[in-house]
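One structure follows; several queries about it will come next.
Every protein chain except one is present and positioned as in the full complex.
Here the chain labels run A, B and C in written order, and each chain numbers its own residues starting at 1.
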Amino acid sequence: MNVFGDKWTFTSFGESHGAAIGGVLDGVPAGLHISMDLIREELERRAGKTENKSYIVDSVNRKYIVSPRALREPDEVEWLSGVMSVSERSERSVSETVWVTPESGLSGEAGLITLGTPIAFIIRNKDARPEDYEWLKHTYRTGHADKVYEQKYGIRDWRGGGRASARETAARVVAGCIAKQELAAKGISIHASLIQVGAETDPDKFAETIAAYKRDGDSIGGIVECIITGIPVGTGEPVFNKLQAELAFAIMSINACKGFEYGTGFGGVTQPGSAINHISGGIAGGIADGTPVTFRCVFKPTPSTPKALVHCTSSLGTSGVQPVKVGRHDACVAVRAVPVVEAMTALALVQFL
Amino acid sequence: MNVFGDKWTFTSFGESHGAAIGGVLDGVPAGLHISMDLIREELERRAGKTENKSYIVDSVNRKYIVSPRALREPDEVEWLSGVMSVSERSERSVSETVWVTPESGLSGEAGLITLGTPIAFIIRNKDARPEDYEWLKHTYRTGHADKVYEQKYGIRDWRGGGRASARETAARVVAGCIAKQELAAKGISIHASLIQVGAETDPDKFAETIAAYKRDGDSIGGIVECIITGIPVGTGEPVFNKLQAELAFAIMSINACKGFEYGTGFGGVTQPGSAINHISGGIAGGIADGTPVTFRCVFKPTPSTPKALVHCTSSLGTSGVQPVKVGRHDACVAVRAVPVVEAMTALALVQFL
Amino acid sequence: MNVFGDKWTFTSFGESHGAAIGGVLDGVPAGLHISMDLIREELERRAGKTENKSYIVDSVNRKYIVSPRALREPDEVEWLSGVMSVSERSERSVSETVWVTPESGLSGEAGLITLGTPIAFIIRNKDARPEDYEWLKHTYRTGHADKVYEQKYGIRDWRGGGRASARETAARVVAGCIAKQELAAKGISIHASLIQVGAETDPDKFAETIAAYKRDGDSIGGIVECIITGIPVGTGEPVFNKLQAELAFAIMSINACKGFEYGTGFGGVTQPGSAINHISGGIAGGIADGTPVTFRCVFKPTPSTPKALVHCTSSLGTSGVQPVKVGRHDACVAVRAVPVVEAMTALALVQFL
Partner (left out) sequence: MNVFGDKWTFTSFGESHGAAIGGVLDGVPAGLHISMDLIREELERRAGKTENKSYIVDSVNRKYIVSPRALREPDEVEWLSGVMSVSERSERSVSETVWVTPESGLSGEAGLITLGTPIAFIIRNKDARPEDYEWLKHTYRTGHADKVYEQKYGIRDWRGGGRASARETAARVVAGCIAKQELAAKGISIHASLIQVGAETDPDKFAETIAAYKRDGDSIGGIVECIITGIPVGTGEPVFNKLQAELAFAIMSINACKGFEYGTGFGGVTQPGSAINHISGGIAGGIADGTPVTFRCVFKPTPSTPKALVHCTSSLGTSGVQPVKVGRHDACVAVRAVPVVEAMTALALVQFL
């Protein structure tokens, strides 16, 4: 239910307005070096913020876009187990086989080393303002999971979505970033980028397109493309666990994702076999063929906008439209989905190694 | 690798030109009645054939289309375990709790009853003509998995694709049809239909569109839409095992499938949140909301056509284009994928019951 | 439920009096050579028979014991998928990488080669004599699973036990023998032997001890010891999936097994730490330490004896003792459990490779 993968097993936990969110990543081999800078950077991408108030949406072409939403406090990862800082290690280990050499230039500040045991981490929830959500106490928002949660569990945390909140994806980003570093060590790289916002396909115009929807109190969807290079020939299984099936499973589990395609995708339907036969998308019969794997996924507009939420229904069963209040809103969640797409891709791929 | 699901566990086996293909379906409760007629009908849909030489591609609107490929011998299912014929049962059971009454009108001919034990079945491979594949002995076909199989396993069955052959989907159809009958007993129905062939969206013109590509020695892709009704509110899990993620995993595991979308899908990217906020596609936050679940998937054109296979490469490492011979070819595999989409949807859904 | 393991996934199926029993073994690498002679020999050990009417119970010291039960027809394995005969292979493969050389001296008669795809096999049920079980139609046998099966499934196959029959273990022996050959290729050997029958611990007296109980219309239990050599240091996981926990799970799943112990076992309870501290049983902290792993398991006497079955109860709910009829009976099932212990040990170990 909240566990992903069977080789690198990632367990995600935490409510958006509880004490903390976090995760446990089990199966990571001992001796992997983890850069804390990279994890911090990925969390900032997901939070829609970097130091200079803008952030990378296109990690291949290094296009930048101004963040649509400022975060007041950065997410800080607290490590509970499974790692030790590099400086601590030299004291700790008695093994003669020292795999971290002075030449590698690591300092305790910069990095962690995995122990081969489960890596547990948490991110405390600061910045919780329950009063912002007071109006939701008796309201089911259209396009949200408010109602189905209450129907499924008999209880609903109305203060921000609970497990359905996109905040949960921060834990995925941390775990995925560890996976990405293992993949990088094996020569595999993952690059996702936003390639479309609404009808706009020019990245340089994404910021203004989003800003226009935001001013209008509305929101818009986007398409993210992801390219995996260096993936070994033979990765994937021929029948059920095809590489594309595992990627689709991972990506479709991201909030607001409505579709997944690879290679010729949906657009290829109008092309005859003789024209597109040679386009594999990097996968043949479920198995990586050695060329880059390319897939795309689409994210719907957020429903939490002043314009969209007009027609909420009452959770008390009373008729009539509910009062709606929306503060800051994210006009294009696809922007912040980019690092999450990379994270889930990485978590899907490490299962095959 | 060849096992699908963890509640109803389906194991698929068999090479396309070995002794048999088949499967084991474990986890099916005791006492489910299985109609053999339905299984036969589904296998004929998959084989592209019915008694009157045409078959149903659109199970909702009952549109018909002439089969593009005739099968010489029907697939016959041999049941090895887990079921007994209805007539046999009355002799076999000593339980006072008899759930099959004479009034229910079942005969040994018509049906089987499950025992709660693993259901194993095989379909013998008749009609194997190795000489048809002789030319493939030293050839990797473009768009096929020939080369990656040899790279992954160090061996390749060149006589028809082995596990990569679409023949494997016959076992999925048998297992899926059992799942469908359990779902039907719970009020859940699954209807897939072909909604697009190439650029054509009028079902009445699909047959001639496909025939035109066939005459041209070419092939074309298609889009299948699937509608699930009666699915209980609350089906699905909120984080990784979202209903859409499990469906995408199941569907993307079908040969030649290049994309999956639900609800507003890729097309919704140009619509603002205020316009499409109310379209859930039957799923909110990963959980069924009680409305019909609608998804679409796209199938690429088969690469095994006279026109498409011109540029094969040699598996012997010699340069130059290989001799190509294609006999009967399936100009639009999306047609025969329709019952497989239903089968995999059913297998995905029973895991949640 | 009927699936064992997650790397080498073994699915077992078949009722003792249905069409066939069998299994599917998924995850076996391509290119493993399987000796059919070894499989035949193992099945004969399990069936309590070899060519010279006696069979090996102690595979280390090669002690022999006369079989307490003759089998009229040998179990014949029919291979459905995942393998081809060695002679067939040279025709079949087009790969230049030929791993079977003429020098290896294999003939089509002697062996099979795995393809890397699921290996499916069946053993047809011959020799079914339903009339032998007629008296069981309305009887629950003491010490058997007759009653709980009917309570759990609402139906019971009274003709020989269905899935509860020890006949199911023949499929385990086939799959385990494949696993054993993979282990042997890695230098790991598994040797189980009967070390106690009743109070008797001298193997040379086991046959007469068993014969005495048989004459008396009674039965007796036995203890099997298993020694694994060559297991790599580091095999096993430190917390839940300790090597001893996985072995216990595998062994305790064998019919009639009532206990598992390793190293100092139950007998060690009276010894102080200072005396037995050095005895690891081959495992430290759940992880193989490089010394031979030694475990023991105990099998209860069969309850199907003239003397033991006196007090059966009626499945019709009527009071009174039921008529009891027992033909040939197996006075010590521990004898035939020996190859099953080896098979389950092998299946448990291959999961760690």
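Just so it is clear, contacts are C-beta pairs under 8 Å (C-beta built on N, C-alpha and C of every residue); 3 or more make two chains touch, one makes a residue touch a chain.
All values reported here derive from a predicted model rather than from experimental measurement.
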Residue of C:Gly230, C:Gly265 or C:Pro292 touching the missing chain in the full complex: C:Gly265
Contacts of chain A with the absent chain, listed as residue ranges: 1-3, 9, 11-15, 18-22, 24, 26-27, 30-31, 78-82, 84, 89, 92-97, 99, 115-120, 122, 137-138, 150, 152-159, 162-163, 315-316
State which residues belonging to chain C touch the missing partner chain. 1-4, 12, 142-145, 147-149, 151-152, 163-164, 168, 196, 198-199, 213, 216, 218-223, 233-234, 237-242, 244-253, 255, 257-266, 268-274, 276-278, 280-281, 284-289, 298, 300-303, 305, 307-309, 311
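Convention: only the chains that are shown with their structure count from here on.
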Sorting chain pairs by contact number gives first A-B
Counting only Cα atoms for the centres, state how far chain A is from chain B in Å. 31
So chain B residues touching two or more other chains come to 1-3, 12, 152, 163
